[in-house]
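Of the protein chains in this complex, all but one are displayed in their positions.
And now, subunit A:
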């Protein structure tokens, strides 16, 4: 008899919680919908501390409401002079002791977790053949884009981080110019990207990003770094280990030359004899990169342009024609300055767009 309603209650509670959580942002970016062990640990701390803090708030609220209801002048009389109480040693002991107990409840997991999340000893672990057991990615923060280098695999990409699911991925972070902060909210807390030292931490990715509505997780720069700080976004593609290995293999291969005429024309323009874009932007992940501009090897596979704009040819052409308009303060030169002072023609823009959109390693 009682079982039915009880079950129903639990179900209702879970539903309400789900609705609440899904109301709290998008799966791609919300810390409230953790997508990896690190984020999950931090989410658990959030829940634990919220419960403890809610308890404090409830206690204070009860005393508070009682006091202002019971002792208002209209109730106790205009001329009443209250007893001038000095204090109470016992009460003061209680409200010193209880917070200390509450803080101890928080302190233990805090210390444990602080050391656990900073544990990167496995980073250098090698198997018998001297191959690293864990994936390490070197991240460099630059004015307003991110470079990702896979030192073991000798490949390099930018703006879209590709990682395998279900294992720890280690990161080395450094800034090339000013301070940034590397943050993938739904996967785990941030770490600053300083210009003077390499910071190291790890993250774990649980879910393949293809299951997400946008197909990628959203990454952010969390430290004010100049006018386009707000636009220094990156995306994270998570693949299962097999797909990831295939992606690495494809990245390591020499990329095929374009076959269409328009795209070939674009390649010409992009190269040394054209506008010279290649001086900053590498198009071969294994090739020597200057690192001045984002590596464009996988440009056709990406989901955004410049980290935050629609990934289509129209946007791309606008971007090439006037990058300052979209990302103020970025270091990409104006196209005209590379083209003997002339704006690029539609034909030239079309060719560049066709070429860049053809830069793919997937499929």
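Operating definition for what follows: contacts are C-beta pairs under 8 Å (C-beta built on N, C-alpha and C of every residue); 3 or more make two chains touch, one makes a residue touch a chain; residues count from 1.
Note that in this section contacts and distances are computed from a predicted model.
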### Summary
Of "Thiolase domain-containing protein", "Cytochrome c oxidase subunit 1", "Penicillin-binding protein" or "NADPH-dependent 2,4-dienoyl-CoA reductase/sulfur reductase-like enzyme", the UniProt protein name belonging to the chain not shown is "Cytochrome c oxidase subunit 1"
### Summary
Out of A:37, A:142, A:156 or A:229, the sole contact with the unshown chain comes from A:229
### Task
Would you indicate which residue among A:140, A:181 or A:298 is in contact with the undisplayed chain?
A:181
### Query
Which positions on subunit A touch the chain that was left off?
24-26, 28-32, 39, 41-42, 45-46, 49-50, 53, 56-57, 60-61, 63-64, 66-68, 71-73, 76-77, 80-88, 91-92, 95-96, 99-100, 103, 106-107, 109-111, 113-118, 175, 177-179, 181, 183, 185-186, 188-192, 194-197, 199, 214, 218, 220-231, 308, 328-329
